[in-house]
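I'd like to ask you about the structure that follows.
Here the complex is missing one protein chain, while the rest keep their positions.
In order of appearance the chains are A, B and C, and numbering begins at 1 in each one.
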Amino acid sequence: MSGTTQRNDKNMPTIGAIVRRPAWVLLVLLIALALNIGAAFLPVSPFLKTGFHLIVAALTVAFIAFIFMELEKKGPTIHLFAGSGLVWIAILFLLIFSDYGLRP
Amino acid sequence: MTADSHFVFLPAAASAHARHVDWIYFGLIGVSVVIVGLVVALLLTFGIRYRSGSPAPRGKLPEWVSREIEIGWTVATLFAFIFIFWFAAASFLTTIGAASNPLEIHVVGKQWMWKIEHPNGVREINELHVPADVPVRLVMISQDVIHSFFLPALRIKQDVLPGRYTSESFTADKTGSYDLFCAEYCGSDHARMGGRIVVMPKAEYQAWLDAQPGAENLAGKGRQLFTQLGCAGCHFEKGHRRAPDLAGLYGSYVQLAGGGTVRADEAYLRDSILQPARQVVAGYAPIMPSFKGTVSEDQIFSLVTFIKSFSGDREETTQ
Amino acid sequence: MSDAVLDKTSARDESTFDKGYLGAGHTLRSWLFTTDHKRIAILYTLTLTVFFFVGGIAIALVRIELVTPAQDFVSADEYNRLFTLHGIVMVWFFLVPSIPATFGNFLLPLMLGSRDLAFPRLNLFSWYLTVIGGAFTIYVLLAGGVDTGWTFYTPYSSIYSNSHVIAAATAVFVAGFGTIATGINFIVTIHTMRAPGLTWFRLPLFVWSMYTVSIVIVLATPVLAMTLTLMMAERFLGVPIFNASEGGDPLLFQHLFWFYSHPAVYIMILPAMGVVSEVIPCFARRRLFGYDFMVYALAAISLIGFFVWGHHMFVSGQSPYANLVFSFLSFIVAVPSAIKVFNWTATLYGGQISYEAPMLYAFGFVGLFTIGGLTGLFLASIPIDVQATDTYFVVAHFHYVMVGGTVSAFFAALHFWWPKITGRMYPETWARFAAVLMFFGFNFTFFPQFIMGWAGMPRRYGSYPPEFQVYHVLSSAGAAVLAIAYLLPFAYMIWSLRWGQRAPGNPWQATGLEWQTPSPPPKHNFDRVPTVEHGPYDYHHEGYVDQKEEIAGSMQTAQTDGDQE
Partner (left out) sequence: MTAARVAPVESSALREPWKDIVRQRQAVELGMWAFLASELLFFSGLFAGYTIYRSLYPQAFWEAGAETDLWYGGINTAILLVSSAVMAVVPRAARWPELGLFARTMLWLAALLGMAFLVLKGFEYREDFRQHLWPGPDFKLRIEGAELFFAFYWILTSIHAVHLIIGIALVTRLAIAGARDPEWFAETPAVRATALYWGLVDIIWTVVFVVIYLPGRGG
């Protein structure tokens, strides 16, 4: 756990410095959103489209978690807890589909 | 409620399957007795021998004992448990594949009774008469909540769901009458939703069937209904049909309009009556109306039975 | 041992309620707005005791009905409401919060050497959520009850039942968030508030059990909350979710429900394992056998416990191939439990075992849990489960685990830490008697249920075929014995608050930081932050070490502790 890091940097950043990175990421995310919406109208199979949508959504989520929510700066314990939610969702989906996917 | 009521220690076992399950049960009891015996013996031995202030010597354990013992009994229990799993699962696997050409009996569960219909149309409530030594398959559905058709003497139980067929198969080989219970809690009179299963010799079963009123062929009833509901108009049409041919449909594979195939089993036939638009046969327009709400589960059974038995031939020409 | 070290003269000088954290305030306000984990633990204990008796009365009526085969004592609808009330109250308002919310709350900061839990106000908030949930349950009870069974299976609960399903589900929903808050509080406390030197592998197993159970709580309970929300949405708003006539699948409810409710069994049993792992080494005067394996076993149980829920659904219409998967995984989860039983047994080897009440309860736990666990193997075997599920076999099995296991451990903990919590000793003879009575009453009640269950007696039946009567009579008679065994501690524990002998700081000469502070502990727990230099259970290292010297020495310390009181 790295905790909060403010103690070392005594120099106050400018507002511009604080805003710059989230702003760039926001731009990327908005473009991703536009791409995702645009892709929905492509004349390809629903399966491909859904796959693409989910990948873009996953990337968006990763950006929000790692940069907006500053997960990138956290230590292994926090990563473990943040990841545990995903692992347990995977357990739920995997085993629930062992029924629905294997019904004769 | 039931025929024979007396003190029971073990339930009657009225099929080969039931006796087989009992063997697994006894095997597990054997294993359990050994393990419980071991644990209790160790608790008592250590507990008495090493009671506070007892003169028993308390020798030092060598360092390696802990880890070796620990790994040893972890692996031992793991293998023991996997063996039991295999022992039990192997017997389960043989029950997945059903016997060929069984006697099919339809069961509708509703709050709080079992409605049973034999292939020749004989109906009974809360009682199930079956011939001995004949493979029987119960095709079951619920009209309301989840029930469960439980026959302890045959060691079988299967939940009966609304909206979906489930089945259970058995071959009873000991005549007599045994308990029938609803095992899934279903409301006020759950405890009364039972009766009995009567296993009778084949000849007696036939005699019983003949003696029942209202015996008419279930498929025949389905056929009548089929005409009444106007299904014949499209499905029996000559030349170019607006609807798929039903002759020999049951058990075959159907090409779907959306791509893919589906096996025409009971569930598919039922779905096609209630939700015709869901799995449209390739080459046909989705014009069939849904019969949801128009036909009861009993009627669906007779329709399905009719379609299953329908092989085309003469019947078509008589239309 | 304990009787010898008690200082009998100082017994009646000062009320228990004037000492330590108990003396920190006597107004109602000082209790209802407290953020002291010890007082919150007391609040929980009182609340859970009330619910334990509510659930107990419900099942007493059920057992009276079942003495005769006919439905003659209560009506069928009343019967259904009674067993549902018993289930809901006992599962969510007793067993799930039982050991964590009471002993966990009280002991966790003490065992870690800290002043309080990480978020004391959140802790109080958890209790209020439990009380609000409890208030909904009481409302349901007064308004006429709920008849779905504690499992709330759809479509019965969401469409067909005419009882107070929404209020009951809300009760569980709210109480569930109380448990989640407690779980988060425990996780953070264990991560951030350990005393200097108290490394992860020096933690007592009780703390480990609290940690693993908190993880399970935090990750499983929200799924239950959503499942109940969906059920309530279908019932209240009429939108189809599980309704088969609109294309829904009632089995989806069962999958989501058991995704929580199977791990919930581990939520109940893991803390019990933690308690027993504290009690047995203490009264065997022996280091716990295989400490690190015990830790791994706890972790393994809490993880694999999430993979096995499908074994509740072997006859539900679930895919037969899924049955095989879940059956296999269920056998795997039994391995770490078995390891724990062996390790507790092996801990006794070469000890100096004395049999105070907590040890008797712990012995009872090991025996009953072993039977409960082994019958779990029966239910994991598909062909056996087909016959046994939804019968009294299952009822007996989970009562062996939850009552024989968790409740035995709860009473072990109650007696073991009672001196610490109240500053008074309980009457040892009565306690031993109650422990033995509870063990026999329990087996008397539940063993017959295995036999009648296998013979086909379905659960949730208010009337039944007469061939099962003999077992029901036995079971009801046993329940009467069990009821007395539960009322006894209630009586003598209250008695001890006034007339019990004054307890020293460490009446059992136990290791663990909680014993290094006076009984009852001061509001701030420790006058000086303790430092830890070695692992837990520092009794005899391996085998026999000079016994007499040790006892004499510890008696000396206990005596001085007593004098300070």
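The rule is simple: contacts are C-beta pairs under 8 Å (C-beta built on N, C-alpha and C of every residue); 3 or more make two chains touch, one makes a residue touch a chain.
Just so it is clear, the model here is predicted, and its values are computed rather than measured.
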item	value
Contact list for the unshown chain, restricted to visible chains	A, B, C
Among C:A118, C:V172 or C:A431, residue touching the chain not depicted	C:A118
Of C:I57, C:V74, C:A195 or C:A233, the residue in touch with the unshown chain	C:A233
Option touching the unshown chain, where C:E65, C:D147, C:D249 or C:E514 are the choices	C:D249
Positions on subunit A contacted by the hidden chain, ascending	1, 3-4, 6-7, 10, 12-13, 15, 18-19, 22-23, 25-26, 29-30, 33, 36-37, 40-43, 46, 49-50, 53-54, 56-57, 60-61, 64-65, 67-70, 74, 77-78, 81-82, 84-86, 88-89, 92-93, 96-97, 100
Residues of subunit B in contact with the chain not shown	258, 275, 277-278
Footprint left on subunit C by the chain that the document does not show	35, 109, 114-121, 180, 183-185, 187-188, 191-193, 218-223, 225-227, 229-230, 233-234, 237-241, 246-249, 252, 255-256, 259
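Heads up, the rule we're going with is that only the chains that are shown with their structure count from here on.
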item	value
Chain contact graph, described as a line, ring, star, complete graph or other shape	line
Gap in Å, rounded to a whole number, between the CA centres of subunit C and subunit B	37
Distance between chain centroids, defined by C-alpha means - subunit A, subunit C (Å)	38
Interchain centroid distance [CA atoms averaged], subunit A/subunit B, Å	45
Set of subunit C residues in contact with two or more other chains	251, 320
Touching residues (chain side subunit C, partner subunit B) in the complex	1, 71, 76-77, 79-80, 147-149, 151, 153, 155-156, 159-161, 244-245, 247, 249-251, 284-285, 289-290, 293, 315-317, 320, 323-324, 327-328, 331-332, 334-335, 338-339, 341-343, 345-346, 348-355, 363, 366-367, 370-371, 374-375, 377-378, 380-384, 386-387, 389-391, 451-452, 454-456, 458-468, 470, 540, 542-544, 547
Residues of subunit A that touch subunit C when the two form their complex	77, 84-85, 88, 91-92, 95-96, 98-104
Residues of subunit C defined as touching subunit A within the complex	191, 215, 219, 223, 251, 255, 259, 306-307, 309-310, 313, 318-322, 325-326
